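This structure is in structure tokens; I'll ask about it shortly.
Of the protein chains in this complex, one is absent; all others appear in place.
To keep things simple, chains are lettered A and B as they appear, and every chain counts its residues starting from 1.
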Amino acid sequence: MEIKEKLGAVEAVLFASGEPIELYRISEACGVEVGSVPSLIKLLNERYDDCGSGICIKKLDSSYQMCTREEFAPQIKTALETKKSTPLSNAAMETLTIIAYNQPVSKGFVENVRGVDSSSVVNNLVEKGLVEEAGRLDVPGKPIIYKTTPVFLRSFGLSSIADLPPLPGHENVTTDDEGEQISFDTVTDEESDNAETITTNTEAAEDAAEHDISD
Amino acid sequence: MEIKEKLGAVEAVLFASGEPIELYRISEACGVEVGSVPSLIKLLNERYDDCGSGICIKKLDSSYQMCTREEFAPQIKTALETKKSTPLSNAAMETLTIIAYNQPVSKGFVENVRGVDSSSVVNNLVEKGLVEEAGRLDVPGKPIIYKTTPVFLRSFGLSSIADLPPLPGHENVTTDDEGEQISFDTVTDEESDNAETITTNTEAAEDAAEHDISD
Partner (left out) sequence: MDTISFKLDVFEGPLDVLLNLITKHKLNIYDIEISKLLEQYLLFIEEAHKQDLELAGEFLEMAARLIYIKTAALLPRPEEAEQMKKELEGALIELSLCKAAARELAERNVGGDIFVRRPMKIKVDMTYSLVHEPERLVEAYAAVSNKKIVPENQKNRIEHKINSVVKRRIVPVLTKVVHILRELYATGEVYMDKLYEGVTDRSARVATFLAVLELTRFGRITISEDNTLVFFKGERGGRTKWKSKKSSEQ
């Protein structure tokens, strides 16, 4: 194996591993002598230096890790932060609304209303600071429940949850018989998978019932 | 700012972001013109090519992502002890193909083409990150529609959906009178919920027609 290829392999392994990776492991995976790993990494670092690369390889005990150069920290920070001004996706907006009007609710509740798994969407909203955990529901499984945050109020120009714009026909929604409310799930996107829907729906109804009790 | 420094910054941002990052975000973070980002990335890729680097930058729609080169997959797999990745099942491939070529589409659309319930296959593709929600269709029942993701593009070596290989022999099928033929959906018992499918289908046919012209 040529040295160029060895360097490529070591670089790829370091990139993919993310975390610090032990010297012997690099040696094993890339099929190079343990003794030659440090010199290969030295070559890579020299190359990075020469071209003013944004990345470098750091040694930590007997491990190595690929990371960015400190001097680029401001750019990286800006790049990662620009994400916060990315508009909410449809899915996120729907999920946020469901939480806002029914809070506090579990992921299961959101999923039942939306008809699809919404776990990652909820996590995303938590990351953005729009919703937060509000304890656990006292039912088997103890699901975490979520509520909206002050950031949410600010983002939508509201001074409190009571200011939420009324929903058309919302008398059905905010009244206590939420069991009713959820029953619209029977009409999930594709009626064709109704066998499944029936089950989920029953669960939803139960959820809601329990929800009511705990309220 | 020197070009060398710009290159370093772009490289660091791509490395740090991990996920595909939009062109405009790179431009914003690194303080470079939007228009110059592609050429900077081209320079980086050329540098990687020249030295047989283990990494490269892929264009995915209007985003870029840094990833490892395929040829180093064996070494990386050994290093990370990843189990052999199970290839997508035929059902998953079929479903993915239907979504890719007709996106955005509902589960019902997929089901109509395949002739079997495809809900769990679609959910599975969502879990794998190959497809994602893309809003809802404005028909009764408001079914969620799905589109492919950057992960899909990366996994199939495409930089955009326009790069999808032309459908095999599709000139036979998308001619005008056969467009008629595809409206087979009318037969199923679910006539009623096919309004949706037919619309999407027509759109798909039109898309295909446009595609023909642009080819």
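Brief remarks on what is shown
Definition applied: contacts are C-beta pairs under 8 Å (C-beta built on N, C-alpha and C of every residue); 3 or more make two chains touch, one makes a residue touch a chain.
All figures in this text were calculated on a predicted structure; none of them were measured in a lab.
Contact with the chain that does not appear here is found for just one residue of B:76, B:105 or B:131, B:76.
Only one residue from A:98, A:122 or A:145 touches the chain missing from this view: A:98. Against the chain not displayed here, subunit B makes contact via residues 15-19, 65-70, 73, 76, 80, 85, 87-88, 90-91, 93-94, 96-98, 100-101, 112-116, 136, 140-142, 151, 154-158, 164-165, 167-170, 173, 178, 180-184, 186-187, 189, 192. Contact residues of subunit A toward the unshown chain are 12, 15-16, 18, 67-68, 76-77, 80-81, 83-85, 87-88, 90, 93-94, 96-98, 100-101, 113-115, 127-130, 151, 154-158, 163-169, 172-173, 181, 184-188, 191-192, 194-195, 198.
FYI, only the chains that are shown with their structure count from here on.
Inter-chain centre distance (subunit A to subunit B, centres taken as mean C-alpha positions): 20 Å. Partner subunit B is touched in their complex by these residues of subunit A: 4-5, 7-17, 21, 25-26, 28-31, 47, 51-55, 66, 68-69, 71-72, 75-76, 78-80, 82-83, 89-91, 114-117, 187-193, 196.
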